[in-house]
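For reference, the structure is listed below as structure tokens.
Missing here is one protein chain; the remaining ones are kept as they sit in the complex.
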Amino acid sequence: MSSIATAERYHQPHAASVFRAGKMGIWWFLASEIMVFGGLIGSYLLFRWASAGAWSEMAHHVNIVIGSINTFVLLTSSLTMVMAHAAIEDENRGRARLYLGLTVLLGMMFMGFKAFEYAGEIAQGFTPLAGTFWSFYYLMTGLHGLHVLVGIIANFALWVMAVRGNLWPNVHQRVEYSGLYWHFVDVVWIFLFPLLYLSY
Amino acid sequence: MATWFPKNISTYGADIDAMFWLIFYIVGVGFIISEAVILYAIFRHRKRDGRRAAFLNGEKMSEFAWVLVPTAIVFVLDLGIDFAGSSAWHKVKGEAPPTDIHVIVTGKQFNWNFTYPGPDAKFGTDDDLTIENELHVPINKPVRLVIKSDDVIHSFFVPTLRLKQDAVPGREIPAWFEATATGEYEIACAELCGYGHYTMRGFLFVHSSEDYANWLAERWPTS
Partner (left out) sequence: MTAHAASEIMHEEKLSFWRKYVFSVDHKVIGKQYLFLSLFMALVGGALAYLLRWQIAWPETAVPGAGWIPEPTAFGGIIPPEFYNAIVTMHGTIMVFFVAMPLLLGALGNFLLPLMLGARDMAFPRLNMMSFWTIFLASLVLLSSFFVPQGAAAAGWTGYAPLSADATYSGVQWGQTLWILALALEFTSFLMGGINFLTTTITMRAPGMSMFRLPIMVWMQIIAAIVFMLSVGPLIAGAVMLLVDQTAGTGFFMPQRGGDPLLWQHLFWFFGHPEVYVVLLPGIGAILEIMPVFARKPIFGYRPIVYSTIVAAALSFIVWAHHMFISGMNFKLVMPFSITTILISVPFTIIVLAMIATLWKGALRFPSPMLFAVGTLAVFIIGGITGIFLGSAPADIFLHDTSFVVAHFHYTLFSSVIFGGFAGLYFWYPKMFGRMLNETLGKIHFWFTLIFFNLVFTPMFLVGLGGQMRRIYNPTQYDFLKPQQPINEFITIAAIILFLGQIPFIINFFWSMFKGRVAENNPWQANTLEWSAPSPPPHGNFLTAPAVYRGPYVYSAPEMQEDWAPQNQPA
């Protein structure tokens, strides 16, 4: 039977050589993360449409200046992350250390600004209980902040390994994985920023 | 099985029941045919000495047509169910017929409150009257309801009317019905709403026109 003949044809594995398991895993992980933030953003949008006036009034009280600075900080950190990855590929250990360190610092800067911003808002009485907009604001930025924190820790660990010199030769691809994650965190912020700060 | 449904006393109840029976006959046929084929195969296609299983892998279109043709039929029947359903749905949940009988139904743990606007036909005035767990309506007249909740989600369920509508806090959900038989019927809560969910029982009184007038006169004696 001809169908058997086709079935007998020997296929080469297209597997291992094309995809690296680790990278694949990170992508699947990010796909599920996208759905978490997607659900959150979707809910936020539904509320926004439903309660036109009241929300934009509340949205006026977020701190656009700090928000913008933080956007800049996070974008820059994505850049340094890319540089770190490039340095790893070139096996330039000095530059890898430098850029990993910078990425960590920028991440911490972002968190610092964010904390300052929270403090200011809470001082004005805009706590998470001050209305649904604020509940969403704290939930979305808070969850994002947690992700930034995780990224900082991961990059810091890589930086320590880079300083000690044991990032090479076996685990240097972790910088790429961490980078993918870090860019994702950045992209989430790119969505949150206009939604929370610019849409009144 | 026809007797298993509670008696129907609403104008649209028959449409809902008809939907059920339409689907019942369609899927019933599908059910009997598919189970019958399974049974046939179980008994007739057992392993026997000297007989080899047929090598059918469905890769030839002529073979797979045995699946595709029934599937196409199912597809067409599905569309039929959808069309029939659409008109029934709009009849029940769509625009209510005009009427002068309006009642606000409020679910709260664990009672149904029915608010009548009184003679001035306006809610929010002094002559409003709220009755616990009793809904009084006249026969053969559309009744418009606004369904609300004070606390959690309840579901206003009158089996004989084939009427079910969730009561959601923060929303005012319209509903309507027209009863076709007088009598006393039970109202239930169909959505889990706490430990007293099962006690959230009320009564629907469908009166003849005269009785309803009397009831009104009793409740609002001054007018």
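Should a chain be cited, it is by its letter among A and B, assigned in written order, with residues numbered from 1 in that chain.
What we mean here is this: a residue touches a chain if its C-beta (ideal position, glycine included) is under 8 Å from a C-beta of that chain, and two chains touch if they have at least 3 such contacts.
Computed from a predicted model, the values in this text were never measured in an experiment.
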Omitted chain's touching partners, listed by label: A, B
Footprint left on chain B by the chain that the document does not show: 1, 4-6, 15-17, 19-20, 23-24, 26-27, 30-31, 34-35, 37-38, 41-42, 45-48, 51-59, 63-64, 66-68, 70-71, 74-75, 78, 81-82, 85-86, 88-90, 92-94, 109, 147, 151-153, 155, 157, 159-160, 162-171, 173, 186, 188-199, 201
Residues of chain A (touch criterion as defined above) contacting the omitted chain: 1, 4, 7-8, 10-13, 15-16, 19-21, 24-25, 28-29, 31-40, 42-43, 46-47, 50-51, 128-129, 131-132, 135-136, 139, 143
